[in-house]
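For this view, one protein chain was removed and the others were kept in their places.
Our next item is chain A:
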Amino acid sequence: MLIPHPLLGLRDSSEFTYLGDAALLDRPDGMAEGAAARFHDYVHLRDNPAGIHRELWFHEQGDRSWLVVTRNTVTHEILGAELAREARLKGGAA
C-alpha cells in the first residue's frame, strides 16, 4: 500500500506504524461525569467497519508525523491522507 503523505508524497506503508481508528483522537474528558465508562469505551470498543475506515498511521521511518488515512478495509484502497493535527483542528476526527 502507498500512502499519499500530504508533505512527502507517496510513501510505502511499511515506513509507517499503525495505531487504529481515528476516533482515538477524540479523547474523553477525564473530569466529566461518567468518565470511567467513557474511557472504557474509548480504550476498548471499536466500530471495526468493513468499508471506509479513518485510521491513524505514524510515519515512524520518515518524518514522524501522525496521519489520518482514509482507507477501504475491504479492498485496501487508500482514498486520502491528512496530517492528524489538521484533522483534529477541523474537529472532524471521527
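Just so we're on the same page, a contact is a pair of C-beta atoms (placed from the backbone, for glycine too) under 8 Å apart; a residue touches a chain by one contact, two chains touch by 3 or more; residues count from 1.
The criterion applied here is as follows: contacts and distances are computed from a predicted model.
Selecting from "Sarcosine oxidase subunit beta family protein", "Multiple sugar transport system permease protein", "Aldehyde oxidoreductase iron-sulfur-binding subunit PaoA" or "Hydrogenase", the unshown chain of this assembly corresponds to "Sarcosine oxidase subunit beta family protein" (UniProt protein name). Interface with the hidden chain, as seen from chain A, comprises residues 1, 12-14, 18-21, 37, 40-41, 43-50, 53, 55, 71, 73-76.
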